[in-house]
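Before I ask anything, here is the structure I am working with.
The complex appears here minus one protein chain, its other protein chains still in place.
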Amino acid sequence: MEEIGGKFKIEGWENVQINIGKVEEEEEEWEPMGPYPMPKMADLRNWDYKLLNRYKPFYAPLCDVCALCTYGKCDLSGNKYGACGIRMDAMQGRIVLLACLVGASAHMAHGRHMIHDLEHRWGVDVPLDLGTEINVPAPLTQLITGIKPKSIRDFLPVLDYIEENIVQLADALHTGQEGSADDFESKALQMGMLDSLGKEVADMVQIAYYNMPHGESNQPFFEVGMGSIDTNKPTIIVIGHNAPPSFDIVDYLTEKGLEDEVELGGICCTSIDITRKYQKAKIASGLGRQLRVIRAGFADVIVIDEQCIRADILKQAKIVGSPVICTNDKAMHGLVDRTGDDQDEIIDDLVEGRVPGVVILDPFQVGKVAVEVARKMHPKRAKKEYILSDEAFKEYLESCTMCGSCTFACPQGLRIGGANKKALEGDLEPLIKMFDQCVGCGRCEQVCKKHIPIVDVMVKAARPVIEKEKGKMRAGRGPVRDTEIRQVGAPLVLGTIPGIIAPIGCGNYPNGTKDVYTIVDEFASRGYIVTLTGCMAIDCGFHLDDEGKSVYEKYPDDFDKGCVLNIGSCVANAHIHGAAIKVASIFARRQIRGNYDEIADYIINRVGACGVAWGAMSQKAASIATGFNRLGVPAVVGPHGVKYRRAFLGRRDLPERWKVYDTRNGEELYCEPCPEHLLVAAETIEECLPLMAKLCFRVADTSPGRMIKLTHYIDLSMKYLKIMPPDWHLYVRSETDLPLAKKEYYLQLLEEEQDWKIDWKTKKIISGPVKGVDPSFNPTLLERLLPEKR
Amino acid sequence: MEEIGGKFKIEGWENVQINIGKVEEEEEEWEPMGPYPMPKMADLRNWDYKLLNRYKPFYAPLCDVCALCTYGKCDLSGNKYGACGIRMDAMQGRIVLLACLVGASAHMAHGRHMIHDLEHRWGVDVPLDLGTEINVPAPLTQLITGIKPKSIRDFLPVLDYIEENIVQLADALHTGQEGSADDFESKALQMGMLDSLGKEVADMVQIAYYNMPHGESNQPFFEVGMGSIDTNKPTIIVIGHNAPPSFDIVDYLTEKGLEDEVELGGICCTSIDITRKYQKAKIASGLGRQLRVIRAGFADVIVIDEQCIRADILKQAKIVGSPVICTNDKAMHGLVDRTGDDQDEIIDDLVEGRVPGVVILDPFQVGKVAVEVARKMHPKRAKKEYILSDEAFKEYLESCTMCGSCTFACPQGLRIGGANKKALEGDLEPLIKMFDQCVGCGRCEQVCKKHIPIVDVMVKAARPVIEKEKGKMRAGRGPVRDTEIRQVGAPLVLGTIPGIIAPIGCGNYPNGTKDVYTIVDEFASRGYIVTLTGCMAIDCGFHLDDEGKSVYEKYPDDFDKGCVLNIGSCVANAHIHGAAIKVASIFARRQIRGNYDEIADYIINRVGACGVAWGAMSQKAASIATGFNRLGVPAVVGPHGVKYRRAFLGRRDLPERWKVYDTRNGEELYCEPCPEHLLVAAETIEECLPLMAKLCFRVADTSPGRMIKLTHYIDLSMKYLKIMPPDWHLYVRSETDLPLAKKEYYLQLLEEEQDWKIDWKTKKIISGPVKGVDPSFNPTLLERLLPEKR
Amino acid sequence: MGCDSCGGSCSPQNYISFDVGNTHGPESGRLAAPEAIGRLIKSAKRPLLIVGSEILEDDGMLDRAIAIGKKGIPIAATGPAIRGFVEREYDGEVYYYQLHELTNCILDPEWKGLDGQGNYDVVVFFGIIYYYASAMLSAIKNFGTDPLIRGVSIDKYYHPHARMTFGNYSPKRQAEYLEMLDKLISVL
Partner (left out) sequence: MGCDSCGGSCSPQNYISFDVGNTHGPESGRLAAPEAIGRLIKSAKRPLLIVGSEILEDDGMLDRAIAIGKKGIPIAATGPAIRGFVEREYDGEVYYYQLHELTNCILDPEWKGLDGQGNYDVVVFFGIIYYYASAMLSAIKNFGTDPLIRGVSIDKYYHPHARMTFGNYSPKRQAEYLEMLDKLISVL
């Protein structure tokens, strides 16, 4: 008998495969199986409808027509029906499902791709070893599939499950089929759940293969910001989400001792992931500045993998003479596939400019090519200056006719012409301000009738700022440790930690990156736990406080009161779900296995968490938010987020929507409207901050908890909006919920403005609240959890 | 040791599973493995680029903007770049990939869904027994995956492969990633290939589970057409593509002896599939008349499953009091899931009208409910007349103000107001003509300012025609037998069979269903093999010749000269690919296993087949056509097909595009431009017919073959366009290629119009042709097949 | 149809959305004179002015919002706009409401309104971030149909999804724009 990997072959039994420990039905009984292991699209529909009946989908169509089949185009405006019978509302649900499909597929395909890339070298029996402080290694996997993984191999059936169900949902997009907006949303919620699961697998796979941090606090620092890149060295800029090719660059640099000679900078998640292991790498920027990093000429070579790469990367890179290496089949840009070719030849072709770029699909063939191209290109490129000269700058400014074409093309509506004029008059401030407000799309340039390279003009103006744009960021720590959950359980319930704030997603901010810093600092300083991932983790890193400290330096990175955690790249978002699930599992001892709806129900009623995707841009952000929503976690998006078309909005004026059961006796109760929304866009940061504080309320809040949450809600509203929130009284269940310092004042307001009855002797509320406080109240939305139904 | 299904358990070894015959690397060596088993998206890119460089994608944007992420909307008009950097051309490729994704997912998910539905009852070890005349049971599966399946179980890894790769491709749709239109098209071609494979699996699964015909000729007849439905009986109308729930209806009818008491009619592929076993069922119509069948009030109950169902089915069914049973999670229409509930209660709720419909997701729970609801609804509904009364008809006609709103809303631009006026004057002909031209979308009704139920008006006018709309159709026979391939191999090569014509796809015809009949009759009468599937198979069935015969009665259903085959439902399209692959495998003895590009290369150069999707409407039609294209089979679409945005067009005026290698010596040759296009839209049927004949030319045609093909090309052009085709000379390689009857005349034309040199003594061509005839010419596009590279 | 009204000199180029890619469907916002919009508001049974963050950027705009309010039109102040009214100690009918929530309520025929007196029939957008306002106007256009709710913009942008809207006014033409607002106010 010969052993190959985890498989055995028995001589003469060539057609017999014996797999050890792989049989699903024989899975270790780590917990009894709940009702919904590996749920299909109809299985959790009942839970979805609980959410959808409370948070009815609100649609703002971005397009009045449908053009998805040749029956059309169809005018759906005014909620009309198209030729296939779909109506505008269902069509919006369909587009949401489509967005979530693309998002979930991106996360999932990335995980699968990584395994394929790495299994050749390291097999799939690499253990998932998360140390002694984590016994719930993969909360989403355990919750959704019932599998408790011990190695990468155990994730394989999880990936099969996700893929099968993504394709089932893709089928539902077909013309002439589903006609119900709510059912499209239920399918989108299923897709969001699959997305969350796919992210967990993807991050766990890279944690296991690359031995990335697995939840340790006090992660090391590295530099972030455009100013951190030392372009005096040969510079590699990596862009994307799939880190293995970049890890090959790290390996090559390390092997050759080139760590201090070659600058490795990145944009987006790949760079977050490599800094989890290699802190000499730097993060140049998040998504929003990709074009400017390229056009500033930083890169002696650009290495792209997948997702969130400019689709015109070749055109842009050519402008500054940066060769491009494509390392992933999803983005090949028409270049020749040179995988397996002689590396020196490839290097030569790139350095000599015979080709603008190449495709190399084996990550283990990338490191040498990238590094050596950078080293050879550097002296060649160094002779050129990619930042505009003072003369050119002035000439371009002079040529601007203030025609306004750029403004019409600008997603932000920036008045670039006016800023140009000011700059010409010697005032660079407006252009510098725009440098941060700009979302970096470059549409302005191609419509400029005078062919002004507006991106370059802006970079030139902001150069002094860019050079100072440098901060310290902590390496992404990965999952939250079970031990941390045990410690924060009680404070979360008692409100000494008023909530978990999760800034996530892309860089399509309404007013620049500074808002991200404000969100993080505001909530961390108030004792919330702030968990960041992806572009928001990057974009808050280069803003510094008065003492020159970034938020990562100012606050520790424990999962605890007043801490700021870089969890990791976008796929690491899964650990934020994971933390919420672990609260149910570890703190409340709920069984999670195959028990999605019960855990989501627990979270929506008890765990005061709120996501914020202030610059939500991509399809992944849509599926991420939808995945949070299905698990009972609300999210706030920036105003561009309305272009996703759908919000999940509660109605605080309709008490019947806020019915909750008490698990103790099955009684139906009307509760305060919390969390009030599952997905809502705020117009500005001033509106966002109190809104997020409000969305941390939960019906099961203890009085001390509610009191602290209410304090912050009122305080943030007063600070940023200058008003008492008009709905604050809805969250007062008893005088014990009232902030102590101003208790009497608040009682007075309740009496005067809300007609509540107050017993002024005892300072107690006699009548008024929707519902009183009952410490043993055990809320649920699920009939199946009620005594008689159990 | 205990045996359960195909698995063994050994006591005490509970975690050990022993699977017999399942190990891929130990797969029976039925053929050596080619270079590309289970190809991923980059593996066949070289082949794709061969096609794309010859048939460059041509784009006609249906929409000038992109609205897929919150960076947008972006104006891409004039081939501009969007905010993410995507350009209009690449965006069109992306939309094509999206369409193919949805189409491929629909086919694939349907196959997977069927297995899940049926494995509970029958397991997955049901053998795939196709009789003694088929030794290549699953040509696409064998070609693409290298697996030669023996039972349904063997298809499971095939499904895993498809799902994994669909999700990988879905990832590529993400904002900011692929920037090359050609690479999007290469991905779409990959998706089309996966689609073809998914279809084969789906049809094989149902053939195996339901013991459907597997290639036998002389299939029994059943009735097709709206006039075939006997609404005097309780009537069930089934709609969709996933037959198991409908087979449960068949089983219930048979068990209870109700076959003659209850009418089982259907629309679209589900009905094709049930008639493959139960010829008492009837096909009411294809997709195009779905709305009219519903609104004519035929159905005492409507049973839908998945795909190609009106999304407003509930609204439309309510108008005529038909309860709706949803049997598939992809289309639940907001109805309550009653799976597992007491069937008598469900029946009662539907009959009493307490609910407009229900969801029943277990196919084995559908039969009784559907039949009993129909039987109970029938007397209730029979009291009502759903066809307009003469008075109502007149009143509606009178109320029409000829405002033209309906015309603007009509995809066909039908001048309904004018026809109404004529009808009021006593001339029903224009309305009757429109009944066939109408594609049945119903958009006219909702914009009518006078609220005229235009669909009903048209049905009323056309009632006498509808009642006569009845024809005989043969049961779908499934795959082409190996024995048939052996017999047609030589005639196909020698041209006695000039080609294979495959009418496929949906009912979005430019000018009614009659065109389908014309295509079939024209080519069958000329000795082409005509293989039909789906809606085109239905829509040619109810047109009769002067003797009252349908094409199915007029022509035999062998895979042979001048035959007309109903292959089956849309998924049975795979057998048409299969036939082409089998020509390579059986006739030419090429090894097919994991050898996609070589076989596609063989087909494009040798197998004169051409698809026609005259009413191509859906995303499935897009993926089907794209799947044919990758395999080297061209397709013609009707004019609505331009709304897919992309065509693959050759350029006969550019000789350098028609470079071919001769495998014998590796020499490069310029050949005649054939097949000239891979995907092209014809404006009318008169243009379509000669175009299809032209697209059956292949560079490897023998002289006798070319002569016959040329005869038909010229003849069809003269007949329908009244001209000699302006490019006919391009296909003349030698005087031996010229149609004998008019050889001299043609030589004269070549001399006069094309300046060719003719030796009039010998009647030989001295110079002129692009290339001469060489009987042993062995063409290929693939370098890897050349002697030195092999 | 044909263009009989102006013999071809008019052109949809005049209807370019402030965000150029924000194209409309078959129906699009009608460019309207300030008086026409003013009359529509005046004739409304239940009008509502919805103001957003941009009224704070610009003194003239907050003034006009208050002037409209003083004509008896209730105001929903969304985003940080409410600050302006607080700071100016405006004592008219003004409510803080989050714009997404508010639009959602407006689409519900049963909604009680900000004052408990019922829903609105003409809602006027003013000072709201362009693309956010555009989306909310799209929601109203597409779903506020029964009973019909008219979404109107008096911002300095062409709003394709509004029933009535001004064109695009650059900062250079701010004075002209404020004058238009004054004209509108004058007919209320």
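For clarity, chains are labelled A, B and C in written order, and residue numbers in each chain start from 1.
What we mean here is this: contacts are C-beta pairs under 8 Å (C-beta built on N, C-alpha and C of every residue); 3 or more make two chains touch, one makes a residue touch a chain.
Please read these numbers as outputs of a predicted model, since none were measured by experiment.
In terms of the touch definition stated at the top, the absent chain reaches A, B, C within the entire complex.
Of the candidate positions C:Glu27, C:Asp58 or C:Asp108, contact with the hidden chain is made by C:Glu27.
Among B:His640, B:Lys709 or B:Arg733, only B:His640 touches the chain that is left out of the view.
Residue B:Gly404 is the one among B:Pro157, B:Gly321 or B:Gly404 that touches the chain not shown. Within the whole complex, the absent chain has one touching residue among B:Arg415, B:Lys514 or B:Lys554, and that is B:Arg415.
Contact between chain B and the absent chain runs through residues 56, 58-65, 75-79, 88-89, 402, 404, 407-411, 413, 415, 418, 447, 510, 639-640, 642-643, 645, 647, 649, 651, 653, 677, 680-684, 686-687, 691, 720-723, 725-726.
What chain C contributes to its contact with the hidden chain is residues 1-3, 5-17, 20-21, 23-28, 30-33, 36, 158, 166-169. Within the entire complex, the positions of chain A that touch the omitted partner chain are 64-67, 72-75.
Methods note: only the chains that are shown with their structure count from here on.
One simple way to say how far apart two chains are is to compare their mean CA positions; for chain A and chain C this gives 33 Å. Chain centres here are Cα means. That of chain B falls 50 Å from that of chain C. Chain A and chain B have Cα centroids lying 40 Å from one another.
Counting only residues that touch two or more partner chains, chain B has 65, 67, 72-75.
Within chain C, contacts with two or more other chains are made by residues 19-20, 23.
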